[in-house]
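One structure below.
Yeah, one chain of the complex is gone here, protein chain that is, but the others are all in their spots.
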Amino acid sequence: MPAEAVASGLSASTWSAADPLVEVRRLTTWFPVRSGVLARTVGQVRAVDGVDLTIRQGETLGLVGESGCGKSTLGRSILRLIEPTSGEVRFKGQDMLRMGPAAMRRMRRDMAMIFQDPFGSLDPRQTVGDIVGEPLEIHHLARTRRQRQERVRELLDLVGLASSFVDRYPHEFSGGQRQRVGIARALAVDPTFIVCDEPVSALDVSIQAQIINLLERLQEKFNLTYLFIAHDLSVVKHISDRIAVMYVGKVVEVSSARELYQSPQHPYTGSLLSAIPIPDPTVERGRERILLKGDVASPVNPPSGCRFRTRCFKAQPRCAESEPPLDTVRLGDHLAACYFPLG
Amino acid sequence: MSTAPALIATQAPIRQTRIHLLELGRTHPRVILAGSLVLLLFLVALLAPFISPHDPIAVNADNAYLPPLSPSHLLGTDELGRDLFSRVLWGARVSLPVAFVAVAVGLVAGGVIGLISGYFGGVFDLLLMRLIDALLAFPALILAIAIVAALGPDLRNAMIAIGIVAIPVYARLVRALVLQLKQMEFIAATRSLGATPMRIILRHLIPNLLNPVIVQVSLSAGFAILAEATLSFLGLGAQVPTPDWGQMINTGATFLANDPWLAIVPGAAISVTVFSFNLLGDSLRDALDPRLRS
Partner (left out) sequence: MSLHLLELDDVHTNLTLKAGVVRAVDGVSFHVDAGETLGIVGESGSGKSMTALSIMRLLPRSGRIDSGAIRFKGRELTGFSEDEMEEIRGTEMAMIFQDPMTSLNPVYRTGWQVGEPLQIHRGTDVRASLAAAIAMFKKVGIPEAEKRVAQYPHVFSGGMSQRAMIAMGLTTSPSLLIADEPTTALDVTIQAQILDLLRNLNRDSGMATILITHNLGVVAGICDRVIVMYAGRVVEQGRTEDVFAHPEHPYTWSLLHSIPRLDADDREPLKVIEGSPPDMMRLPSGCKFQPRCPFAVERCDKDEPELRDVRGHLARCWVTQAGTSLNGSVDAG
């Protein structure tokens, strides 16, 4: 066994369910910024800039952050829908980024994604039955046409849609129903791991609860592992076991959902929490607000040292000199990248 | 968040072509009108041998220069006594197939180039688009003339030439559409399922390209007819004695002063044909445009 594998304790042959399902190390995904007639690269959008994460089997890891933080890019990089620039993504011990296309296609049987836009994530030219059945076709999971149809009906039933919907087209349904179709499609391959990219943000408030409950029920039933990406921390806190907070391409804090709310360490987390409105006038009006100045930093040219320092109310000269690593603060499983945490 | 281009994302699918056409006809009568015209033209071309009152190449010097509405010569005769009505009908048998083949060449070749360029991008895109740019650098008709001149003046080469000239239009159109579609979430979703590029192109991209491409086909057909007529007018297309509208205008031009109908009749035929195709293209574009639908 190669020395490297021994050191990390992880390799495809020794992986067991007790080990993390997904391990991300030093993942970066940069997008070139091109300019001029010859489309020369003048800079890089550092969408994901060195991220370490672990996701354990059966848990829901929430990923929050505001626009430009890279959470969506991170989710897609982990599934290799976007090619990462460097780093490592291990799924069940196997290094996904070094796999060839055939092996990758096999891996895709074990993982799936649910998308944000219930309108755009379904091919308008396919029936619901085709959409949900396509994964079965791609991976040859049903031997006969009847088997396939039965499985499709089963899946629709799991997500709460009538089987009579198989011949209808996406545009005939509401946003919530389309999102259910997307979930049924993701379940078709019987995956272990599902990346949920803002699955409820585009839905009406009264429908969001339905979909959130559905996702939780399915998780329990099939022992699914979720990476739940959203900008709404209230939703993320409700559904997640642990939460990772991202800011401009980096994870700045990771902890259990409860601890994140009760004792946030990173000033950004603190301001994020204080900015979220709580639907209770007495609570809401009595809260202490941390109001940040300025706008979110740019991923093309992030500030030196700690990226958050330009908006941070606790910033000191040290913050500009060097970038605090994620384990600067380590309280058990609770990590935060800050030299002057909230404490 | 992806903003789905209105052109594609909100299209209602063609469930079964039959039903779709009926729906279309009810809300957009222009499509039915234009479609009927085009259908009529095709029928004329098909049935010309049966419905022509006279043999189009039968020379009859005594009957030359008869004006329209002469007995048994609805549109008159030309300088050699040949019945113009029959020649016009038979002329359709030249022009329409040329349009069909030329558009097919442009569509298939251009479409494939556009697909590869748009989907795979990178060096393919760079090289293929430079090729397309090279083609576009020449004015269409001049390029067609040059190609036919190089290959030798005959009908088959005219088809090829017009087809080549039509390639850039389709390449650019398809490439633009593919670039738009590529960004849409359902393509990302299909990739996340493990679909191969071939599957994505065949099952997901092409069906979603149909509507804009159909519109373009109608419009290209109009251009192709005109191009063929021009080539034949210049003597580079259909050769004597094949009855051809462009050729007829060529000979008719010399008699414009005294017997204008020799040129007007085929000219009108071209106009009507091109108009029908353009009308079809325009009305289809309006009918299929999701924004105008509601």
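In order of appearance the chains are A and B, and numbering begins at 1 in each one.
Methods note: a contact is a pair of C-beta atoms (placed from the backbone, for glycine too) under 8 Å apart; a residue touches a chain by one contact, two chains touch by 3 or more.
Predicted model only: the values in this text are computed from it and were never measured.
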{"item": "Candidates A:275, A:300, A:320 or A:342 - the one touching the absent chain", "value": "A:275"}
{"item": "Residue ranges of chain A at the interface with the undisplayed chain", "value": "66-67, 174, 176-177, 204-210, 212-213, 216-217, 231-235, 237-239, 258, 261, 271-285, 289, 291-292, 294-296"}
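The definition used in the following text is that only the chains that are shown with their structure count from here on.
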{"item": "Separation of chain A from chain B, taking each centre as the mean of its C-alpha atoms, in whole Å", "value": "49"}
{"item": "In the complex with chain A, residue positions of chain B that touch it", "value": "1-2, 4, 8-15, 184-186, 188-196, 199, 203-204, 207-208"}
{"item": "Interfacial residue positions of chain A with respect to chain B in the complex", "value": "76, 79, 81, 104-106, 108-109, 111-113, 115-117, 119-126, 134-135, 138-139, 169, 171, 182, 185, 189, 202"}
